[in-house]
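Starting off with a structure, shown below.
With one protein chain held back, the other chains of the complex are shown just where they sit.
After this line comes chain A, so read on.
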Amino acid sequence: MKKTPINHFRHLYKRCLLVCCILVTSPVFASLDNLIKHVDTTYTNLTTQVERLHQSSQQLCKTTSPNQQPANLTATQQAWRNAMNAWVKADLINFGLVVDENIAWRFQFWPDKKNLVKRKVEQFLQQHSDTITDQQLTNASVIVQGLSAAEYLLFDSKTSSIVNNKQRCQLLVAISSVLVQNSHYLQKHWNTQPLDVKNQHDYLTLVSNALASYLEKTYKKWSLAVLKQNPYFAESWRSQHSTVNIQQSLVAADTWYQQLIEPYLQDTKAKKAFAKSISTSFQQNITQFKQLPASLFSMLQTIKQHEKNSAKELLQKTTQQFRQLKKQITVYLPKTLDVSIGFNANDGD
């Protein structure tokens, strides 16, 4: 090819791009590797916990001895709590397969302001009075497929108990079986389609967006119930596990931040100080949530009925502190990293 000035420019640009790629992308492979390991571990843990829930549900539903039933119900309820803890942590992975194939709602349906979980589960039971198969469940509304429906069957105090109820038991076993299938699927295939990460900026955009969106969602889960003072808006009000969910989410967010983002905040004094302030905020929030009474549902009911100021103040302080952390993650962190936070499902109402 004749070396005209234009061709010369093109040639130089190509070399320039190549060099830039080499310079910029090398460290990102290590980070990407960390991210992949982190996601693998999270999905593996989710699979383990839902498998335990499935085993426990089968055990509960096989038991005929009245002496064994209360213990088996308690064990299955605990297995549900563990599975929920694993799910709220996995929910931070809000990109890739789980979003593309809309799988998250098959694990949890929230918010449920109009008690759709109850309505859809009861409707499903009415429509399937003989046997319940996994196939029927996967064809039904996502509401009946996940942990929210399992919570209703295991904890709702106003409907007939699952113990000795063959049909409700069948549904619980099917739900946990479908959860196992979905979890396996995520674990096995989430990385089939490579992540669109070509350089450090892409990487930081991905992990910061995931964290920002997760913190917004977690804050929404908390504030919806607390600011409206409606105990039924609490995330897991039937099992009274809402506060633990938030605490577990904060732990997951903190780990994500420490492992995947903080190493990029070490090149200047100002960034280091900012990184430290985020870590401190995480610790303060986690401690605050650990110190709260176990049941947010009871707290909100008490406030509603008796206008209890001490409980109100405690919740206000917790919310304020949480809001500050959210602002650090959704506003200041992206600015410091020079990344843009895109639109997400939390925008809008």
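Here, a residue touches a chain if its C-beta (ideal position, glycine included) is under 8 Å from a C-beta of that chain, and two chains touch if they have at least 3 such contacts; residues count from 1.
One rule holds for everything that comes next: contacts and distances are computed from a predicted model.
**Student:** Would you kindly match the missing chain to its UniProt protein name, picking from "2-oxoglutarate synthase", "Sodium:solute symporter family protein", "Peptidase" or "Nucleoside ABC transporter ATP-binding protein"?
**Tutor:** "Peptidase"
**Student:** Considering the complete complex, identify which of A:Thr41, A:Gln78, A:Asn115 or A:Ser161 is in touch with the unshown chain.
**Tutor:** In the complete complex, the chain left out is touched by residue A:Asn115.
**Student:** Pick out which of A:Thr48, A:Gln200, A:Gln229 or A:Gln259 touches the chain that's been left out of the picture.
**Tutor:** The missing chain is touched by A:Gln229.
**Student:** Touching the absent chain in the whole complex: find that residue among A:Leu53, A:Ala174, A:Ile246 or A:Ile341.
**Tutor:** The single option touching the absent chain is A:Ile341.
**Student:** Just checking the interface: what residues of chain A touch the absent partner chain?
**Tutor:** Output for chain A: 9, 12-13, 15-16, 19-20, 23, 102, 105, 109, 112-116, 119-120, 139-143, 228-233, 323, 327, 330-331, 334-335, 338, 340-349.
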